[in-house]
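A single protein chain has been removed from this complex, and every other one stays in its place.
Letters are used for the chains, namely A and B, taken in the order the chains are written, and counting of residues starts over at 1 for each.
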Amino acid sequence: MMMWFRTHGLTACVLLLVGLFCLGPVLWQAVTSLKPDQDLVRLPPLIPERVTGVHYDRVLLQSSLPRSLANSVVVAASATVTAIVVGSFCAFALARLPIAGKSVILGVALVTSMFPPIAVISPLYLLMRELGLRDTLVAVGLTHAVYSLPLAVWLLTSFFQQLPKELYQAARIDGCTPLQALLTIILPLARPGLAVAALLVFIYSWNEFMFALTLTASDTTRTAPVAVALFPGLYEIPWGDLAAASLVVTLPVAGLALAFQRHIIAGLTAGSVKG
Amino acid sequence: MIIGAFFLLWVSTTFGCTQAGEGTDRASTTVVFKHGKLSGDGRVLSDLLRDFERRHPGLLIREELLPADSDRQHQYYAMNLDGGKAPFDLLAIDTIWAQEFAKAGWIAPLDEVLTPTEREDFFPGPIEAATFQGRLYAVPWYVDAGVLYYRRDLLDRHGFEPPHTWPELARIAKLVLDGEQDSKLAGFVWQGKQYEGLMCVALEVLRSNGTDLWSGDRDRAEYGLRFLRETIATHGITPLSTSMADEESTRWIFGEGHALFMRNWPYAWSMLQQEGSPVRGKVGVIPLPAFPGFRSAPVLGGWMLAMPNNSTQQEIVRELISFLTSPDTQHRIAMELGYNPVRRALYTDESLLELRPLLKDLYPILLGAKPRPVTPYYLLVSQAVQPEVSAVVVGRRSPAEALGIIRRRVEQIMGEQTSPARLGRS
Partner (left out) sequence: MTERSLAEIKKQNGTIHLSERAWGYLFAGPAFILVGLIALAPITAALWLSLRQQLPIFGIDAFVGFQNYLQLFEDDRFWAACRTTLYFTVLSVSAELLLGFGFALLLSRLSDGGGGGLRWAHVMIILPWAIPTVVSAQIWAWLYQPDYGLLNYLLYAAGITEGRIDWLGDPDWAIHAAVVMDVWKTTPFAALLLLAGLKTVPQELYAAARVDGAGTWEQFRRITLPLLMPVVLIVLVFRTMDAVRVFDAVFVLTGGGPGNSTETLSIYAYKTLFQTLQFGYGSALATAMFVLAALLSLLYVLLLRRHVQESA
């Protein structure tokens, strides 16, 4: 470790600055979440003199946030799987198969993700209500999958295009169907791309507020950001509880990012076949 | 493999939940009660609803919460009520929405719930706000009004009485600030962010000068707006940060002992009196000041209960509204949640006054509180006016200029009730 610091002194300094920029606000949130209510708006001291677990107690044991976290996991996971599966097939077709109007398809994909959600929310909500999907996790998961599909398709298309054409052609000559070629040859090689796309979709779904707020109505379907929005009262804002809740909501994604990181790196070393 | 597992998880949890939910629905009559999150313990209301259920076997009341943020609630209600297929049977609405929802034909008249004589028991302001074309469209549930908080200890130390007029407030604040020499102390904090709260403050100041934002004497209106700006710019009694302040940020400043006067709603009282609060026992509440020769003009706030036009359970919903606004329930909500009841008789109730002595001081204020302009077009007007008042607060527009725009714009909105072709223009 010492050696590393000596050789990477400058990098370490830059890293420290970057870390301060990225983590500073989160750390401050952590500090806030440990302060008793009376000390919340007292500054200085920078480091609180008294700490309390009362906010975490309220958030984890006395609210519906844990249930909402579980909902969020289901929604984000199913949205990710749907978007990545559907998206990689579509992206592969766009990257390697001779279908007509590729640029039109990519354009339409962009259009759908370019349209402001606030204008779509009303018709979408009415559609889901007609389909009988109001207040179900399916509605939220499906919506998140579809609205992140364009990003997934764009990303994966660009990743597939970077893999050498010859790989696919060789697989076809060996007698693979396009399906077999995609599943056995292309996808394993595109793992870093898949991991990045999956992470992006997951985080989008985890964070999305407006659709989730509108499509859900009860504790059994509410996702985590919506549950957090339920903490403030008409006038009063419980900052301590909010701070604790926001950390609790962020933690799973941080863990996931850590896990995915491994995949991104592993994918790079395993798939280092260059054209 | 992993993918398959995820799909199984998805299918099982989502469809599993839906079926379970529908299963319980079929077993009985269900009434869905949609409302914003209440302050305090949500179980108080749940208990009340369970009581009601016990009196009506086979009835199930499902509460569906919305965030307390009233913009989001308005959005949700508009989306659902327009088209007449709202998936709820009872909803809680802000006082300023009653006219709009009634005009749009979204909510049903509730005249039978409250007979005209029974309406006498309520405060007049909310009843006025809920009455559209002679019919009652919502029943007031709890009320609010703007009040002035002051620091009794600071006034005592400098030998002042609480102010009754705005100029007096400014003068006292300046003298106390000079005397205290505390750089952290502010004289007067209020809600100056560009949002509905600013509308309330502006209306209170202008109406207490015998005028109004878009009608009434123009010079006095200009004077009122200038007073707001001058608390920041020339008197120096209001911190710059007021231009982004909402109820909570003013309560923090005042609650930390860093302000002499504060305009706020009554909710702040119990928080200021909490164990460990630096200003505990040092705070007084009085009616908002007025300009010399005029009366204090607090703005009315609060929420009401209404029923969507398409509800299939009209009978039971009316009964439920009746129950939630009955003297007993109002008493309980006031005792346990600290909400200001809508029935005037409760303000002399001994058991209630013992627990919440502030109600005695609030009574005359709530009695005189005036609703924001009672018109279906209030939100159109408010959205057009807010940016202008906010611009005055931060010194981007002169009061005269802003008032000119406000009055022109409002006239346009009101004038185009018959042909509202160009509402979007500013």
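Operating definition for what follows: contacts are C-beta pairs under 8 Å (C-beta built on N, C-alpha and C of every residue); 3 or more make two chains touch, one makes a residue touch a chain.
None of these values were measured; they are calculated from a predicted model.
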{"item": "Interface partners of the hidden chain - shown chains only, full complex considered", "value": "A, B"}
{"item": "Option touching the unshown chain, where A:L34, A:V59, A:A93 or A:A217 are the choices", "value": "A:A93"}
{"item": "Per the touch definition above, residue among B:T242, B:N264 or B:N340 touching the missing chain", "value": "B:T242"}
{"item": "Identified contact with the non-displayed chain, of A:V26, A:L60, A:L167 or A:L187", "value": "A:V26"}
{"item": "Touching the absent chain when the full complex is considered, from A:Q38, A:T52 or A:N207", "value": "A:N207"}
{"item": "Which residue of A:V59, A:V73 or A:L142 touches the chain not shown here", "value": "A:L142"}
{"item": "Where the unshown chain meets chain A, residue by residue", "value": "1, 4, 7-8, 11, 14-15, 18-19, 21-23, 25-26, 28-29, 32, 40-44, 46, 82, 86-87, 89-90, 92-94, 97-100, 105, 108-120, 122-124, 127, 142-143, 145-147, 149-151, 153-155, 158-159, 161-162, 169, 172-173, 175, 177-179, 182, 192-193, 196, 199-200, 203, 206-207, 209-210, 224-225, 228-229, 239, 242-243, 245-246, 249-250, 253-254, 257-258, 261-262, 264-265, 268, 274"}
{"item": "Positions on chain B contacted by the hidden chain, ascending", "value": "71, 74-75, 78-79, 82, 100, 103-106, 192-195, 239-245, 249, 252-253, 256, 258, 376-377, 379-380, 382-383, 386-388, 390-391, 393-394, 396-397, 417, 420-426"}
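Just so it is clear, only the chains that are shown with their structure count from here on.
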{"item": "Intercentroid distance (Cα basis), chain B paired with chain A, Å", "value": "37"}
{"item": "Complex contacts: residues of chain B adjacent to chain A", "value": "3, 6-7, 9-10, 13-15, 17-18, 21, 34, 36-40, 62, 64-65, 67-70, 72, 75-76, 79, 83, 85, 87, 247-248, 251-252, 255-256, 265, 267-268, 271, 274, 276-277"}
{"item": "Residue ranges of chain A touching chain B (in the complex, touch as defined)", "value": "36-38, 40-42, 74, 77-78, 81, 85, 121-122, 125-126, 129, 134-138, 141, 213-214, 217-218, 220-221, 226, 229-230, 232-237"}
